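Shown below is the structure under consideration.
A single protein chain has been omitted; all remaining protein chains appear in their positions.
Showing chain A:
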Amino acid sequence: MLLRLCFANQTDTDIDKKKQVSVSLHLSLQTQSAPLSTTVTCCTMLKSTFTPMYWFLAPKPKPQKLSSNLIKNTFSNSTPNVRQNSSLKQNPIINPTSAYIHLPFCRKRCHYCDFTIVALGSASTQTHDDPRVINYVQWLCREINATKMEEKPAPLQTVFFGGGTPSLVPPSMVSNVLETLKMKFGLSESAEISMEMDPGTFDYKKMQEMMLLGVNRVSLGVQAFQEKLLKSCGRAHGLEEVHEAIDIVKKCGVENWSIDLIASLPHQTSEMWEESLRLTIEAQPTHVSVYDLQIEQGTKFGKLYVPGEFPLPSETQSADFYKMASKILCDANYNHYEISSYCKNGYECKHNYTYWKNNPFYAFGLGSTSLIGGLRFSRPKKMNEYTKFVQNLENGLINSSSDNNINSKDTATDVVMLSLRTARGLDLKRFQESFGSSLVLSLLELYKPYVESGHVVFLDEQRRTIRIDDTDNSLLYETNSERRVAYMRLSDPNGFLLSNELISLAFGVIDSWKDYPSALQEAT
């Protein structure tokens, strides 16, 4: 519902112009009546508002809720393409409409965690008077205020409070941050505001307060439904808190919420994993994230365990866990829309889709990474360096965005890497517009054997699977639209399971891609 409203707003007014523009993307964009400062911004705006048109033009009648088909189209939008970037040299920065806020505080560090966090001590469930939190939130707000941007920024469509454990931060401070964001960039009425919350760090009252502030999506860090496993991976909460937290979220009526699980924990058996999946489904969240335990250097697990060796599950077992999740969740009507994400129809995480579409986003806070003007900028991970950074930002000594020309090879790798993580896959038409047909053909050629082996799927415009019976080079130019490859994606679960292998193959192709200047000319 939310989604639909938001899109309708834009499409109602812009539909006519978009029709024109869709004929040729680079025709006189000045005809746009929207308040845009330059042609290029216009182009950008167009991009970000382009999405709904497909939906609007879709011949199917609209049900109340978004159909899955609709969702696919919704995301058929736009990676900012190189043609834009390269013609953007002296142009203003494209303003993001997503913001990530890092709230690094945790009670303690989990054994697998290598994120940028600040451990407060296990007793700290009340943090309203903790000077570390108060100070940090102040710096955070100063960073937001000091960020350079266009005169008329687009209001934010998504805000994501990640951590750390954002739910440890008192609502009053969350409110400060949201207010600052609202003042600085504006915040869409229908914006998706997500917050990562850990069992045992919030009660009914806190949840309600957060909701009143506008938090409308909760990502609940359950990780496992077994007391033993929670303990062994160093979580600060037990099973009881997990059930409590689920009850609170449901009682408060959070419509859009996610349960986050970790697969392949030490000592995890397939019975335990099945139980976790079953209990997850019983809790009826609209979204489930299934992350895979990654043994990172420097973590406690990194010191204790070797991947694939007891007590960690073997590679085969771990693959089975992944397949189990895919099977069980899909049977329960969850769409496997990204390598580690599942959702009920229409409940994709909009904020995460910003990442996967390689769209720009702000990021604020310790160690966070933003993407503005094609530049990925990571903030310092140490508190004193971060505060120095904020001071420099205020004094204009640092600019966390870039207006430099971005290397198109880099952009191409990003687009491939991110989009192949999604079920929607890589939109070849758009990719070709940005990077030329030679690269698309090389990718098609590259993946053909993997279509045969069942790791990759080629889809036509209507997202119907294309069978490849012979080595046919006209896949891209096929006049018969049923035979023309419009998308390529990794299969679920076999392709997803080997995504590193498959994506790194594409990296090789992009790396040896030599004629990109001419390809770009061809594209423009």
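Keep in mind that, in the parts below, a contact is a pair of C-beta atoms (placed from the backbone, for glycine too) under 8 Å apart; a residue touches a chain by one contact, two chains touch by 3 or more; residues count from 1.
Following the convention adopted for this analysis, contacts and distances are computed from a predicted model.
Asks: According to UniProt, what is the chain that's been left out of this complex called? Choose from "Translation factor GUF1 homolog, mitochondrial", "Sodium/potassium-transporting ATPase subunit alpha", "Glutathione S-transferase" or "Probable electron transfer flavoprotein subunit beta".
Replies: Result for the unshown chain: "Translation factor GUF1 homolog, mitochondrial".
Asks: Given the contact definition stated above, which residue among A:257, A:361 or A:513 touches the chain not shown here?
Replies: Result: among the candidates, A:361 touches the missing chain.
Asks: Kindly state which of the options A:127, A:413 or A:434 is in contact with the chain not pictured.
Replies: Considering all chains, including the one not shown, the answer is A:413.
Asks: Identify the residue among A:135, A:270 or A:294 that touches the chain left out of the display.
Replies: The one listed residue touching the chain not shown is A:294.
Asks: From the list A:100, A:185, A:257 or A:305, pick the residue that touches the absent chain.
Replies: That would be A:100, which touches the missing chain.
Asks: One chain isn't shown here. Among A:333, A:465 or A:504, which residue touches it?
Replies: Selected residue, touching the omitted chain: A:504.
Asks: For review purposes, identify every residue of chain A that touches the missing chain, sorted by number.
Replies: Touching the missing chain: residues 100, 162, 260, 263, 289-292, 294, 315-316, 318-319, 322, 339-340, 354-355, 361, 363, 368-371, 376, 378, 413-414, 417-418, 449-450, 453, 455, 496-505, 507-508, 511-512.
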